[in-house]
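With one protein chain held back, the other chains of the complex are shown just where they sit.
Entry: subunit A
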Amino acid sequence: MITIPYLTAVSTYFSYGLLFAFGQLRDYSRLIFDWWTTSDLHGYAPICLAHEDFYIRRLYHRIQDCFGRPISSAPDAWVDVVERFSNDNNKTLKRTTKSTRCLNLGSYNYLGFGSYDEFCTPLVIESLKKFSPSTCSSRVDAGTTSVHAELEECVANYVGKPAAIVTGMGYATNSAIIPVLIGKGGLIISDSLNHTSIVNGARGSGATIRVFQHNTPAHLERVLKEQIAEGQPRTHRPWKKIMVVVEGIYSMEGEICQLPEIVSICKKYKAYVYLDEAHSIGAIGKTGRGVCELLGVDTADVDIMMGTFTKSFGACGGYIAGSKDLIQYLKYHCPAHLYATSISTPSAQQIISAIQVILGEDGSNRGAQKLARIRENSNFFRAELQKMGFEVLGDNDSPVMPIMLYNPAKIPAFSRECLRENVAVVVVGFPATPLLLARARICISASHSREDLLKALKVISKAGDLTGIKYFPAAPKKQEEEKGTIKLD
C-alpha cells in the first residue's frame, strides 16, 4: 500500500502538467517551423502519428542519460559504467572510451551468478568448446543436445513438477505460450500490474481479458463470480477455459503474491493458475524454490509454473513447468519450441551448474550461503532505508526494493547524483509505473558485501536529502538514548 503525502501528489500533477504544456508548445513551434522547410518524403505516409510518440520525444528524451547506460564488464556487485556525453541536449548520446567503476544496484543478479563463478564458469567454457555458442537450429530440427534434455529434467525436479520445457528467451516464453494455451472463447484474468510480456501474450491469444485489483484475492473472487455468471460477451455462453495469471514477485513493487488465497479461490471456481516466477525463482524460499516454497503452497495446485533464467541463474531463457501431458502438448504446438532457435548450449550448462550449486550438489554449501546472504542483505537494507525515512515498497525477504520518488524532476536528479558518487541505480517512471508513482528500484544481490551495502546507504541517504524524498519521519536513534541513561547511572 503506497502512502503518499497529499502535497507531493498535487505538486507531481503540476509538474507533469507543466512538462505536457511545454511539450505541446514545442510541438506546435516545430509544426510551424517545418511548414517553411520542404521535405523530400512527399507522398509517403508518416511512420508514426505525431501524438503517438509525444511522450518519448518530449519527456523521455530529456532525461535519456539516466536510462540505457552501457556497461563494459560483467554485472557483478561492482560494474564498469561507460561514460556518455551529449551535444544536443540528450537527443543523441555518444559513448566515450572511459568507464567508471560503480556499485551495481540495478542488475537482477540475485544470487551472484552474474560474474565468474568457481564451479559454473569452467563447466560453461568446457561446454562452449565441446558444443558451440549456438545450436543453429530449432529444438525439433537439430537443436536438442544432451544438455538440453538434462536441463529440462533438472528444472522440472528443482521446481517440483513432473516435466518442463525450456525456450531461448524469457519474454518470448510468455508471449508465445499463452496464445497456445488459451484462445477465443476463453477468459484470462490477470493482475493489474502484470508484466508486458504477459499482456502481449494475452492480447495475442484472442481470449477476453479481465483485470483484477493488484494482489487483492477478494476482488479476484468478485471478478470470477461476475464473469462466470455472465459468460462470453454477447452470446453469454459458458467460457471454454478460465486462466488466472499472477506473478511471484512483482518487479516494480517488490511485493510477494498472496498465492495461498488465490489458489484456493481458483480451486473453488475451477480456474487454471498460471504463475510467473521470473523474479522469485532462485531468490526466495529456503532452498530457493520460489514463492510456492516460501508460502507453503503445494506445487501440484499451481497448474502452470513459468520462470526465467535471467535473474537468479545468470543465464538467458525461460521455462514452463507443468504436468507431463501439458508439456507434451506444448512441445507439439508452441512456436517458440518449433521454430525459434533453441537455447544456447553453454547457457544451458550454466543453468544446470547454477542449480547444482544452489542445491549443494557440487559438494560445497555455497548455495545455502548465497540464499542466506541474500535474505540477510535484503532485510538489512530495507530496514535501514525505512529507518532513514524513505518510502520503500516490498515485503520482507524480497530482494527488490523500490524507493518512491514521485516528482518527475527527482527521477533524473536522484539518478545523476548517485552516479556522481559511483552508485548505479535504476530509476523508473511513467509509463512503466503509474503517472504519480515514479521510483528508483534497487535490486540486492548475494554478492554485495556488508561494506558495499553501507556505502550504498550513505550515498542514497545523501542523494535522498538533496532531492527531498524522505517522506516519512526518520526513526529516532535508540542507541543514543540508551547511552544517555547508562551515563547518568
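The rule is simple: contacts are C-beta pairs under 8 Å (C-beta built on N, C-alpha and C of every residue); 3 or more make two chains touch, one makes a residue touch a chain; residues count from 1.
Definition applied: contacts and distances are computed from a predicted model.
Taking the options "Proteasome subunit beta", "ORM1-like protein 3", "Dynein light chain roadblock" or "Signal peptidase complex subunit 3" in turn, only "ORM1-like protein 3" matches the UniProt protein name of the chain that is not displayed.
The omitted chain makes contact with just one of the residues A:D34, A:E52 or A:E361: A:E52.
The residue touching the chain not shown here, chosen from A:P70, A:P431 or A:G468, is A:P431. When the omitted chain is restored, the residue from A:L19, A:L93, A:V211 or A:L359 that touches it is A:V211.
The set of subunit A residues touching the chain not shown comprises 1-7, 9-10, 12-14, 16-17, 48-49, 51-55, 192-193, 196, 199, 203, 211-214, 219, 430-431, 434-437.
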